[in-house]
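Scroll down for the structure; my scribbles are underneath it.
Shown here: the complex without one of its protein chains, the others still in place.
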Amino acid sequence: KQTGRLLIKCPDQPGIVSSVTQFLHKNEANIIESNQYTTDPQDGKFFMRIEFESSKLPEAEEELRNDFGSIADTFDMEWSLKGAYDVKKTAIFVSKELHCLRELLLEWQSGDLIADIKMVVSNHEDCKELVESFGLPFFHIPSNKDIRKQVEEKQLKLLKDYDIDLIVLARYMQILTPDFVAAHPFKIINIHHSFLPAFIGANPHKRAYDRGVKLIGATSHYVTNDLDEGPIIEQDIVRVDHRDSVNDLKKMGRSVERIVLARGVKWDLEDRLIVHENKTIVF
Amino acid sequence: KQTGRLLIKCPDQPGIVSSVTQFLHKNEANIIESNQYTTDPQDGKFFMRIEFESSKLPEAEEELRNDFGSIADTFDMEWSLKGAYDVKKTAIFVSKELHCLRELLLEWQSGDLIADIKMVVSNHEDCKELVESFGLPFFHIPSNKDIRKQVEEKQLKLLKDYDIDLIVLARYMQILTPDFVAAHPFKIINIHHSFLPAFIGANPHKRAYDRGVKLIGATSHYVTNDLDEGPIIEQDIVRVDHRDSVNDLKKMGRSVERIVLARGVKWDLEDRLIVHENKTIVF
Amino acid sequence: KQTGRLLIKCPDQPGIVSSVTQFLHKNEANIIESNQYTTDPQDGKFFMRIEFESSKLPEAEEELRNDFGSIADTFDMEWSLKGAYDVKKTAIFVSKELHCLRELLLEWQSGDLIADIKMVVSNHEDCKELVESFGLPFFHIPSNKDIRKQVEEKQLKLLKDYDIDLIVLARYMQILTPDFVAAHPFKIINIHHSFLPAFIGANPHKRAYDRGVKLIGATSHYVTNDLDEGPIIEQDIVRVDHRDSVNDLKKMGRSVERIVLARGVKWDLEDRLIVHENKTIVF
Partner (left out) sequence: KQTGRLLIKCPDQPGIVSSVTQFLHKNEANIIESNQYTTDPQDGKFFMRIEFESSKLPEAEEELRNDFGSIADTFDMEWSLKGAYDVKKTAIFVSKELHCLRELLLEWQSGDLIADIKMVVSNHEDCKELVESFGLPFFHIPSNKDIRKQVEEKQLKLLKDYDIDLIVLARYMQILTPDFVAAHPFKIINIHHSFLPAFIGANPHKRAYDRGVKLIGATSHYVTNDLDEGPIIEQDIVRVDHRDSVNDLKKMGRSVERIVLARGVKWDLEDRLIVHENKTIVF
């Protein structure tokens, strides 16, 4: 397809939308979807996402980017202009719990999640067969905290070899080193099995049970070096009651975890997410 | 405040957004919120709502409208440009069930529903005291199907005297005549106590009970002369189960009815609704 | 495990619960879960489900049933007493849309759906590989309305050979003959891709789109010979808006369909459903 996506972040001031839409108009682009948000029309921060079709794409993609440069300079923009045809090269990391992986694979197979899945990486072999039945490469990299450095070296090599754009932690229960995280700013999405900021850290279902909550949740977020403190992408909840054991909470949590992760990953793949001050703008 | 709202509906073609935003820019307007939708970038219908602040408002409102006329002509637009300070003059019609009326009055009193409520009209006197305790005029117009014409004449006179912009049927159980409806195109909002198009017509809760549904709903919609067939504004549901009697469904339905109606009314009051082919665009 | 499930349906009268619980007590049964419902304490219909553990199970299952007979006679009960260890032999019928099948297989594989899946039957071959990758038998029975009789003969033979307890229509787009349905009373569960009774019949998403609804739904129900009119087991909805095309509704509908079907199937497998006057009691 000839679809492009323009993402913009800049200080708000009059004239931005007018300049951007004139530029697109001049370049024979039809706007399909347009979203904008300003923290404050006076001296706030302005954000915009435009999805458009242009007969100039994909051939003149580079040229469009060059032309847009002067507008971007005028308004002091951070921006990107990409073709929707450049599907993100994606790696999925997983441990022993496979429900999130399964959801991603099925959504991908049915065409509802447009990713170029290059690999599934796990510290266990439980999902090998599943992954290969989808015709995808599986890499088994056993790990423990004593060999974290060597493990990450192997992982980083793989990520580099395949030129990965997005890493999805689909219940990957290992802590990543600060260096690993720093090397992939806002390119790692994790699913946490609680309604953050409630129950940060380990065993959220056990703690939810002990506290006697009436709802449990899940949170997909970008990974930063503050544990479970990165920008939240999506959250949802499921109702529980006094009869539910810790094990029931785990089971019930699974269906909300997989949906919350899949939704967050889709939004990233469609370039709908802009990070600002540890929050996400979801367009 | 100096806030204006521009609503547009026209055939889609390149250049619309660019022209509109240039116009606003020229008129020192800061865009606060902007939404657009196109049924199809090729030969579809284009819809837009822009909320903006301009130091020229409210003084130069008429002038802005005049200036915009030439753009509107170029693109063959149906459009409106209004100040948010022109709060809609609203009439509420009600019968004996008061939960929807109560919700509207409380939301209005707490400043969450910005309407200029000019009157509450009822064919019963049950709510007289309630309405007057809010300092609002109450009109009792008894009615039955034999005197429908005379009743509506009284109502129409009131609506005209107070120059009413919006009529809310807050569980007003009388049928309006085709003439009455035709005189207020997309200016009458009704709440139907079912998830339309399920259970069109009378006694939806009884019929929901008989069918054994597991969810019941409510629908706010603009009134047209096809019973319960007007453009749907908002819907929501509440979970029920086998233990719930018809009476329980009525009780449980109340909380979803009042919320669905209040939401729909707010959106109309904020000029967020555009009707197109018997559907609503909700911006 | 030594878990049993007792289901009861009888005219309400004093003393039922007392007799039943005495019986269980006498038989060293610990009640794990107990649910009851009466349409009316005076002359209504009484329903009960008890899940219990007893050291006498599974050995004395037949004996327990014999003993219970006299209580059942006293109160004129329709009843069943089964071991939870008798997992239902299940057949899944599917056509070309595979999301519901996938959900059931994954839930089954992860141990969240306790069925003894004996076969997947389809009029197409699209899911052959998927089914066989789960180690399950796949039967391809091409069909069209001219050969319906022959098709059903083959299906009936399979169902009989494997002694099937439950048939799940996981988006099986063929109409079953009255004879086929009559042979499996309340043993066939279908998923309909609308919020019944809205949009009975074909193309519910197209019709939902045309009507401009703000929510779409799905309904799992037992199949009777009135199209889409059988007892509703479970329903749920998902929010849509004006931007969603018919195709978007189909996509969004998939996630609610698969969940609503899986939930309904689980409840049947756990003997939580009692049908009464074309409705379900869900315990």
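The chains carry the letters A, B and C, assigned in the order they are written, with residues numbered from 1 in each.
The rule we apply is simple: contacts are C-beta pairs under 8 Å (C-beta built on N, C-alpha and C of every residue); 3 or more make two chains touch, one makes a residue touch a chain.
Quantities reported herein were computed from a predicted structural model and do not represent experimental measurements.
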Out of B:L57, B:L98, B:I216 or B:I232, the sole contact with the unshown chain comes from B:L98
Chain B positions in touch with the non-displayed chain are 33, 98-99, 102, 106, 110, 112, 133, 243, 251, 254-255, 259
Note that chain C touches the chain not displayed via residues 12, 14-15, 17-18, 21-22, 24-25, 28-32, 34, 36, 38, 41-42, 53
Listed in rising order, the chain A residues that touch the chain left out are 37, 195-199, 211-215, 217, 231-237, 241-243, 278-282
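Following the convention adopted for this analysis, only the chains that are shown with their structure count from here on.
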So the chain most remote from chain C by C-alpha centre is B
The C-alpha superposition of chain A onto chain C, two copies of one sequence, needs a rotation in degrees (nearest 5) of 180
So, in whole Å, the Cα centroid of chain B is separated from that of chain C by 42
Between chain A and chain B, the Cα-mean centres are separated in Å by 37
Within chain C, the set of residues that touch 2 or more other chains is 243
